[in-house]
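Before anything else, here's the structure in question.
With one protein chain removed, the remaining protein chains of the complex are shown where they sit.
Entry: subunit A
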Amino acid sequence: MTDYDASEFLLLSGIQHFEFCERQWALIHIEQEWEENVLTIEGSHLHEKADDPFIREKRKDVLYVRGLPVHSSKLGLTGICDVVEFHKDPNGVPLQNEEGSYLPVPVEYKRGRPKKDQSDISQLVAQAICLEDMLYCKVPRGELFYHETRRRVEVEITEDLKNNVRKIAQRMHEYYARRHTPRVKTGEHCQSCSLRHICLPELLTKESVARYMKRMLAE
């Protein structure tokens, strides 16, 4: 697999859109159909974190880094990790200005509660791959923290999960290269989709226009 150039990077956060609905992802990331431009959101997100006094904090054997920009040329994705915990660990890697070796653990904060689909996990796994590529180390696990339920969910970063993310990233790039907004099976998830007023999911199952014209003109 050839590496992507930085100019081709897509937003890592798009993974959750993509897993929710490929069409939704395309509408947001290819067609930029978003009330609030995603890039602006990413920007303000970064800004908030930069203002955070605890941007780098050390407690005992753990170093907490917030708002860490990450990317992977192999995935062709770029994004920001909410928090990466660096745990002192003999299997880890040395860090600039720190003693000993550390193992990174990405922690992603989610406003809501755990979702039915895989998307949060995939996003975390993508972050883990980015960290692995950037630090040349293994990232065996990550954590999801759900604000609404105050629950921490530990996620083991398995080879299967990573392969799945690689496949997703590849598909995202294929669509992006063709600037293609896929048609998809519509369903219950459309009810909660914020883009349904421009997607018009009903339209994807409508009679053809050719038939419509024929029918109307015949009357």
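Here is the rule we go by: contacts are C-beta pairs under 8 Å (C-beta built on N, C-alpha and C of every residue); 3 or more make two chains touch, one makes a residue touch a chain; residues count from 1.
Definition applied: contacts and distances are computed from a predicted model.
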item	value
Chain excluded from display, named as in UniProt, from "CRISPR-associated endonuclease Cas1", "30S ribosomal protein S18", "Pyruvate ferredoxin oxidoreductase" or "Carbon-monoxide dehydrogenase small subunit"	"CRISPR-associated endonuclease Cas1"
Touch with the omitted chain, as defined above, among A:E31, A:E98, A:E148 or A:E174	A:E31
Contact partner of the left-out chain, one of A:R59, A:R150 or A:R179	A:R179
Hidden partner interface residues of subunit A, rising order	30-33, 35, 179, 181, 183, 197-198, 200, 202-204, 206, 208-210, 212-213, 216-217, 219
